[in-house]
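A single protein chain has been omitted from the complex, and every remaining protein chain is retained in its original position.
Lettered A, B and C in written order, each chain numbered from 1.
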Amino acid sequence: MKIDARHEKGVTILEPRGKITIGVGDVALRNAVAEALTAGASDILVNLEHVTTIDSSGIGELVSAYTTVTNRGGKLKLEKIPPKVSDILQITQLIQVFEIYDDEKEAVDSF
Amino acid sequence: MKIDARHEKGVTILEPRGKITIGVGDVALRNAVAEALTAGASDILVNLEHVTTIDSSGIGELVSAYTTVTNRGGKLKLEKIPPKVSDILQITQLIQVFEIYDDEKEAVDSF
Amino acid sequence: MQLAGEDSQVHLAVGSRFEDIELVQIVIAESLTRLRLDDDESEDIALAVREAVANAIKHGNRENPDKRVEVEVRLDGVEIEIRVTDEGRGFNPAGIRDPRETENLLRPDGRGILFMREFMDDIDYTFLDEGGTVVTLRKRLVSCSSEPTKEEEVE
Partner (left out) sequence: MQLAGEDSQVHLAVGSRFEDIELVQIVIAESLTRLRLDDDESEDIALAVREAVANAIKHGNRENPDKRVEVEVRLDGVEIEIRVTDEGRGFNPAGIRDPRETENLLRPDGRGILFMREFMDDIDYTFLDEGGTVVTLRKRLVSCSSEPTKEEEVE
C-alpha cells in the first residue's frame, strides 16, 4: 500500500494503490489523511482508481476520514471508483454519503 | 511447463521452461524426449537455462532420458545449467554422468 | 452430486496476527484457481473469508498471537464451504446492529458480517461448548463447470 498525494486548485488528491485492508492499508490511509490535514488541507479528493482490494476496515477508514474532514469544515469526496468498490458502497449504502466523480476536473471544480 | 524443440546441425535441442517437478514437468520432459526419439532424433541437447525449479523427480527424468537415448545409440547432453541445477548435479554426483556445456555452438559441435 | 475428482479439502491453522490474513488469502486464492471460477466470484469469496478471519483475530482471539485461527476449505463440484474457527468467547449474532441504518451509516465499523452475507450465499455461526466461534461460509459455484469441457480435456 502506497499513497501518493498531489494538489490541484487547492484540493488535495490522495491516491492509494493496492489494498486498503485491515492492519496495513487502513492505517496508511488514516495516516495520509492526517498528514494532509496537518499540512492545512481542507478539501480532499480520494482517487480509488488503483485500489485492488478494500475490506470493511478499509471502508471504515474512508468513513472515518469523511467524518474527520467534515467535522473540521472541509470536504472529502471520491473519484474513479472501481466496480468492486462501487458494489461495496451500494451494499453498505454509503453511496448516499459520499460524493463520487468519474471525471477529475469535474471533481476538483465541485469543491 | 512448456518445452520447445528446435534443430541445429542434426541435434535436437529441447528447451523446458519453468518447473521440472513431480507430476507435471517431469511428465512433460518424458513426453518431449519420447517425441523427439519417435521423430528420429538420436542426438539430444537439453537447454536448462529457463528451468526455475527441478526436484528429484525432474532429475530422475533427466537420468531416464539419458539412459533411453544412450541405449538407442544416441547421446543426450545438457547446456546452460543454472546454479541451482549445478548444485544438484554435484550433490547427486550426476555431474560425472552428464556432459555439460555453457556455449551452444560448442555443445552442438561436440555430438 | 460430489464428483470424486473435484473433491478437495484443505485445512489451515495460523496465529492471530493481521499478516496471517494474507497467508489465508493466498491459500484461498490457490484453492480457487483450481476451480477456474471467474475473477468476480473468486474475489467475493476471498473478501468474505478476509472478513471472517479478521473477526476471528480481532474479536475472537483479541489479537493474541498464541491463539489459533483455523480455516477449513471444502470443495466439491458444486459448492465451496469455508469454516473459520477462533478460540474466543463468541457473541450474540442477533444483537448485531445493521450498518445500513441511517444512525449507523457513519460508524467506522460493523460492516464485516454484512460483507460475508452479501458475498456468500449463506453464513452461519456456531459457538462451541468448550469456547470458540465457528463461522461457516457457503457459496454455490456458478461459473465452474463440474465436468471439463471437451476442449479442456484435450489440453
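Rule of thumb we're sticking to: contacts are C-beta pairs under 8 Å (C-beta built on N, C-alpha and C of every residue); 3 or more make two chains touch, one makes a residue touch a chain.
Keep in mind the model is a prediction, meaning the values are calculated, not measured.
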*Over the full complex, note down every shown chain the hidden chain is touching.*
B, C
_Absent-chain interface as seen on subunit B, which is shown_ = 21-24, 53, 55-57, 59-61, 63-64, 66-67, 84, 88, 91-94, 96-97
*Residues of subunit C in contact with the chain not shown*: 4, 7-15, 17, 19, 22-23, 26-27, 30-31, 34, 65, 68
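One rule holds for everything that comes next: only the chains that are shown with their structure count from here on.
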*Between subunit A and subunit B, what is the separation of their C-alpha centroids in Å?*
54
*Could you say which residues in subunit C touch two or more other chains, in rising order?*
none
*asked:* Can you list every residue of subunit B that touches 2 or more other chains, as numbers and ranges?
replied: none
